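Each remark here refers to the structure printed beneath this line.
With one protein chain held back, the other chains of the complex are shown just where they sit.
Going by the order they are written in, the chains are A, B and C; count residues from 1 in each one.
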Amino acid sequence: MSVIIGQKEYFKGIEKIKFEGVDSDNPLAFRYYDENRVVAGKTMKEHLRFAIAYWHSFCGDGSDPFGPGTHHYPWDVASDPRQRAADKADAAFEFITKIGAPFYCFHDVDAIDQSNDPKEFASRVQYISDIFAKKQAESGVQLLWGTANLFSNERYMNGASTNPNFEVVAHAGAQLKSAIDATIKLGGRGYVFWGGREGYMSLLNTNMKREREHFARMLHTCVEYARRNGFTGKFFIEPKPCEPTKHQYDYDSATVIGFLREFDLLSEFGLNLEVNHATLAGHTFAHECQVASDNGMLASLDANRGDYQNGWDTDQFPTDIYEWAEAMAIVLRQGGLAGGGINFDAKRRRNSTDAADLFYAHVGGMDTIARSLLIADKILTHGEMDKLKAARYASFDSGKGAEFEQGKLKLEDLYQIATEIGEPALISGKQEYLENLLGRFV
Amino acid sequence: MSVIIGQKEYFKGIEKIKFEGVDSDNPLAFRYYDENRVVAGKTMKEHLRFAIAYWHSFCGDGSDPFGPGTHHYPWDVASDPRQRAADKADAAFEFITKIGAPFYCFHDVDAIDQSNDPKEFASRVQYISDIFAKKQAESGVQLLWGTANLFSNERYMNGASTNPNFEVVAHAGAQLKSAIDATIKLGGRGYVFWGGREGYMSLLNTNMKREREHFARMLHTCVEYARRNGFTGKFFIEPKPCEPTKHQYDYDSATVIGFLREFDLLSEFGLNLEVNHATLAGHTFAHECQVASDNGMLASLDANRGDYQNGWDTDQFPTDIYEWAEAMAIVLRQGGLAGGGINFDAKRRRNSTDAADLFYAHVGGMDTIARSLLIADKILTHGEMDKLKAARYASFDSGKGAEFEQGKLKLEDLYQIATEIGEPALISGKQEYLENLLGRFV
Amino acid sequence: MSVIIGQKEYFKGIEKIKFEGVDSDNPLAFRYYDENRVVAGKTMKEHLRFAIAYWHSFCGDGSDPFGPGTHHYPWDVASDPRQRAADKADAAFEFITKIGAPFYCFHDVDAIDQSNDPKEFASRVQYISDIFAKKQAESGVQLLWGTANLFSNERYMNGASTNPNFEVVAHAGAQLKSAIDATIKLGGRGYVFWGGREGYMSLLNTNMKREREHFARMLHTCVEYARRNGFTGKFFIEPKPCEPTKHQYDYDSATVIGFLREFDLLSEFGLNLEVNHATLAGHTFAHECQVASDNGMLASLDANRGDYQNGWDTDQFPTDIYEWAEAMAIVLRQGGLAGGGINFDAKRRRNSTDAADLFYAHVGGMDTIARSLLIADKILTHGEMDKLKAARYASFDSGKGAEFEQGKLKLEDLYQIATEIGEPALISGKQEYLENLLGRFV
Partner (left out) sequence: MSVIIGQKEYFKGIEKIKFEGVDSDNPLAFRYYDENRVVAGKTMKEHLRFAIAYWHSFCGDGSDPFGPGTHHYPWDVASDPRQRAADKADAAFEFITKIGAPFYCFHDVDAIDQSNDPKEFASRVQYISDIFAKKQAESGVQLLWGTANLFSNERYMNGASTNPNFEVVAHAGAQLKSAIDATIKLGGRGYVFWGGREGYMSLLNTNMKREREHFARMLHTCVEYARRNGFTGKFFIEPKPCEPTKHQYDYDSATVIGFLREFDLLSEFGLNLEVNHATLAGHTFAHECQVASDNGMLASLDANRGDYQNGWDTDQFPTDIYEWAEAMAIVLRQGGLAGGGINFDAKRRRNSTDAADLFYAHVGGMDTIARSLLIADKILTHGEMDKLKAARYASFDSGKGAEFEQGKLKLEDLYQIATEIGEPALISGKQEYLENLLGRFV
C-alpha cells in the first residue's frame, strides 16, 4: 500500500506510520503491529484486517448531547456537497494509507451529504463511489463493508425498516438499494445492518411483533436484491441493546441469532460484534464472541471500548489487552474471522482536538489488538488452557456420558446411574489457576 | 377453600384474610383482591391464580451473604427430617389457606431435607408428597408447579445438567425424575426449570456450546419421561441472566426462546417470567412479558420486584402498580396466562421478623396485582390506547404496505415508491400523551 | 396570571389549561393540579412553584447523538439573533401562561445566541432580559432561577471554572457575571450552578485537587459579586454524577454538601436536586432529597425521570407517583422547599413532534406532582408512618440511650450495659407493613 495524497495534504508533518518495536519512544510508531510478521501461519495484516471507520474519523465533529463539535476539519469547508465529499475522500485515503490500514468502512451519508430526494441521493452516492473506486485502485486499500445510515435522518425517528409508517419503510428501502449498489461496485467484503432506530422508545405505542416481522422482511428483500445483483460478500448484523432507542431489537448475539433463525436468515448472515455494545448489553466482549463463534456466526468486529462507569456508547479506542486477548483467542480457535475484519468504530474524545490525536488513537488501538493477537497465539501454542478445559468434559467422550450426549439414556437410566455411582467427588473449576495462566501471557 | 390447621396452629391470632375494600384500615385485610369479583369475564381468582412459594415463605431464614438467618420457625425444630417436613407442611397449608391462595409451588428440597442417596431422597419426596396430596384434598389448594432444586447441593457447584462431569448430570437426572414424579402425582399444572447453576463462572474453563447442548438433551429427556408417565401440564423455563453464576444460559425471554427453537423444544415449553430477573437482565418486566406473548410463550409469572439501585436478586414483594398494570394488560390481551399462574417468588426482608410480616407481605403483593388487573381492565375497556397503537400501523393493512408484508415488493419497488411519494410527514409517537392515558387509569 | 400572546400566536388552538378534575376525559386539562386548592395550609401553587425550563421547551430540537433535531420551531426562523430571541420569548411566555406555571428558568444561551465576544454577549443578554422583564410584568410570571450555560461552547471542552487553562476560566467568569446581572435584574429567586464540564474525561490528564479548588474559588467570587450587587436569592448547586464528563465533581447530595462544607460555602448554598441525576448516581430521588433535607439543604427540584434500563440522562417527564409522593413528603416535613421551586428539566421525546405534545408532557408532569402532593399530605395527616418511625428510636429519647447521644458514655459503659441487659429481642423493621401503608395512599 502506498500513501496517497489528494489535491492537498491534510495531515502535514505526519508520514506513514512505521513499526519500530517495543523499545521505540516514538508516539507515532507501532510497537506491536508489524503487518508482515507471521503469527499462527498468517501475517498480522491477514489476521487483523484493520479497517478505518469513515464516520468517526472524517465526519465526527466531537459534538455530544451537551455541546456542538470541537473538531473543525479543513476538508469540510467547500459549499458544494460533491466537492466537499471529494475533499473528504482525499483526507480519508491520505489517513488510511498513512496509518497503513488495508480496509475502510462507510455509511452512505458519511461519504456524501444526504438528499431527501432518493434519486439525487443515489446519484450522489454513485458520484462519490466512483471516486472511492479510483482511490482504492490507486492505493490498494479495500472496502471491508458498506452500510446505509438509517438512523440520523429525522424521517427515521420512529424506526426505519420497522417504522409504523410504510412510507418511511419505502425510503429505508431506497437508501438500502443505493448503499448495496455502492458496496457491490466497490467490492465490499460485507454489508452491515446496524439498526439504530429499529427498536422502541415506549412499549405503549409499539407493536413489537409486527415491527420485527417488517425487519425480517426487509432483510430478505435486501438479500434477494444483493444476490441477484452479484453481491458475493457476507451480510452482517451488528447487535446493540439500546441507544438511541430505549430497546433495540438486535439486543445481543443470542437475540440476533434467535431472530435470524426464526426468520430463516441464518445462512446469509454473520455478526459484527462491537465491544461497547457487548458491555452495554451486560456481557463481556469475550462472551459475545464465544456465543457467535459457537453458532458459526463470528464474522467481524467493531473495535472500541466502553466505560464501565458510564452507561452510554462511549466508543473509545481499545486499550485493554485482556479484553482483546480473550477475543483473539476465540478468533484463532475458529480459524479467523468469517468474512470480516476489525473496524475501528471508535472516536477520539471531544477534547482531543489535535490532528495528531487521530493518529495516536489509531496507533494505540492497532497496537493493543496486535499485542493481543500475540498473547492469544502464545496461549494456544502453550496449549495448557485449552487442554485443561477439554479435560473437564472427558466424561462425555465415551461410555455413559457419550450415550447421554447421543440421546440414548432415559431419565430412569440417569436415576439408576446416580444410585450406583454414589456421590461424585467435587472437582475444582480452577478459575484462579487459569486466570494466572492467562496473566502469564499478558 | 377452608383454612386447615395441622397438629398445631402456627399463625395464632391471624384468621383467614378477608376482602374489606379500599376504605378498610385493617392491615390484615385485602383492599383490592376480592377473589369472587368478576373482571373481564372471569373472577379475580381465575385470572390471577395466586400461588405461594414454599421456599421463601416456609424455608427461607433471612440469611444473606453477610449474616445467618433471623427467621426462626417453630415448624423447623424436630430432629427427624420426615417429622420436620410434616410440621412444615402443616404450617404451609395453614398459611396458604389463611391467605386464601388457590395454589402453591415447591422445589423438592423445600418440602423435605435432601439426602445424597438418590433412593433415600426419592423415598422422602414420596413421603412428603403423600402428605401434600392429603392436604390438597382437604383444603382445595392445588399445585401450580413443581420443580427440583439443582443449585444448592455442593455437587452442582459447576452446573447440574450442564456440569462438565457426567456423574453430576446423572444425579441431576435422578433428582429431576423424582420431582417430576411428585409433580405428576400432585396434579401440578406445570413443571419449572430454573437453572441456577446452568451457566458459567468463567469462560476460561467453560465449553459453552457443549454445556448448552447437554442442557437441551436433559430437557428432551425430561419431556419424554414426563409425557410417558402421564404428565399433561406445561413445562416452563424461568429466565435469569446471572447470580449465582456470572452468566446463566437462560438469560432472558429472547435468549430462552432462541434456545428452545434451536433445539426443537418450543412446543412443549412456555416461560415463567420473574420481575426481578427481567430487571437484572436490563429489561422492564413488560418487555419480557411482551416478547414472550408475541411468541405465544407467556405462560406463568413469578411475582416480586427488584431494587433499581442494587444489582442482585432482592426478590422483594411487589408494590408497583405501574409495573403490574402493564404486565396484566399484556396478559389480558392474550386471553390469560397460558397454563400457569402468579407465584410469589418473594421474600420478606431479613429484618421483617414478626410472623405477621409474612401476611403483610402477601396481602400487599396480592392487592398490588389485583389493583393492577383492575387498571389493565380499564385500559382495555376504554380502548383508546390499543386503538392508537393499531392506527400507527394502518399503512400496512392494505395497499403497498400490505404487499410489503406479504413479500411482494422488491428493493427496486421500494426505491420507486420512495421516489414517487416524496418526503413523508413526521408523525408524532405521542409517548407523553399515552403515558398520561396510562396515568389516568392508575 | 393572564395568557399573553406576542406578535404572533404560536400555539394556536390551545387555550389556557384548566383544572377539570379526575373525571375529565380532556387530555388538555389538569386532573389534579388545581392551583388554588389548599393542601396543608398552602395553595398547590404556593407549594409546588412550578417552573418551565426555557432550554428544553423552547430551544431543544430533539437531536440526539444519532441524529439531528426533529422539532422545527416557528419562532426559530429569523436571521437576526435579537429578533429570534424576541420571537422565542413571545412563544415562551405564551406557553408559560397557557400552561399556568408561575415561574420559569433559563440559561443565558437559551435566551439569546451566544457571542464569543464577552461584551457583545453581555449586551445581548441585557437586550433579552429587558424583554423578559416586560413579559414578567405583563403576565405575573416570575423567574425561579437563572444560570449560565458553561458547557456547550467548545471553549469549555476541558472544563469551565475547572479548566486547566486560566483563560477559559476568565471567560467562564465573564459569562457568570452577565448571567448573575440578568438574574438580579429579573428578580430571580435563585441562581443555579450545574457544572456539566466540571469534572474529568480521564484521570490521566487531571489534577482533581486543583480543579476542585478552582471551582470553590469561582463560587466564592460569584457569591461576593452577587451579594455586593444586591442579589438576595439563594445559590443552588445541582448534583450530577457524570455525562457529558466521565466523572463530575458535583456527584450527588453527599458529595456536594461535603464540598461546600470543606470550602466554607454551606451557608450561601442549597441543592437543586434532579430525579434523573439521582438515579444516575445510584440513588433513589427520595434518598437524595432526604440527605439534603437532613442537612438543611433541600432547596429546589428539577422534575423529570430517568429510565432504569438506559444509562444516560433521558430527562423524561415525571410520571411516577411513588417517586414523587416520597419526595413531597420530605418537602412537607421540612415545611416546604427552601427558596426554590419545581422546575421541569424534562424534554419531550425526539419523536413527539406535535406542538400539542409540549402541553401533554407538562400537563402530565404537573398532575403527577400535584397528585403526589395530595398523597404526601394524606400520609402525614394519617400520621402512622411517621409515628412508627419515631417509635423505633424511642430508646434514645431518655435514659442510657439519651446519655449515649449526649456523649456521656464511654466504651466500657456500653460493654457494661450490654453485659447486664443480655441479648436484645429482635424487633421487626416492618418494611412490608410500611410499604403497604404507603400503597394505601397512592
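One rule holds for everything that comes next: a contact is a pair of C-beta atoms (placed from the backbone, for glycine too) under 8 Å apart; a residue touches a chain by one contact, two chains touch by 3 or more.
Keep in mind the model is a prediction, meaning the values are calculated, not measured.
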If the hidden chain were put back, which of A:Tyr127, A:Phe263 or A:Tyr433 would touch it?
-> A:Tyr433
Contacting the left-out chain in the complete assembly, out of C:Lys16, C:Lys119 or C:Lys134 | C:Lys119
Selected from B:Cys242, B:Ile375 or B:Leu438 as touching the chain missing from the view = B:Cys242
Residue among C:Asn26, C:Asn165, C:Thr232 or C:Thr381 touching the omitted chain = C:Asn165
Write down which of C:Ala40, C:Ala133 or C:Met385 is the residue touching the left-out chain.
-> C:Met385
List the residues of chain C that touch the chain left out of this view.
-> 116-119, 122, 154-155, 157-158, 164-174, 176-178, 180, 201-210, 212-214, 217, 220-222, 224-225, 241, 247, 251, 254-255, 257-259, 261-262, 281-284, 286-287, 290-291, 294, 326, 385, 388-390, 392-393, 395-396, 399-401, 404-405, 407, 409-415, 417-419, 421-424, 426-427, 429-431, 434-435, 438
Extract the touching residues of chain A with respect to the undisplayed chain.
-> 27, 31, 70, 279, 282-284, 308-309, 317, 319-322, 348-349, 351-354, 356-357, 360-361, 363-364, 367-368, 426-433, 435-440, 442
Where chain B meets the left-out chain, the residues are 62, 64-70, 151-154, 156-158, 196-197, 201-202, 242-244, 246-247, 280, 307, 309-313, 349-351, 353
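Just so we're on the same page, only the chains that are shown with their structure count from here on.
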Among chain C residues, those touching two or more other chains are 70, 309, 349, 351, 353
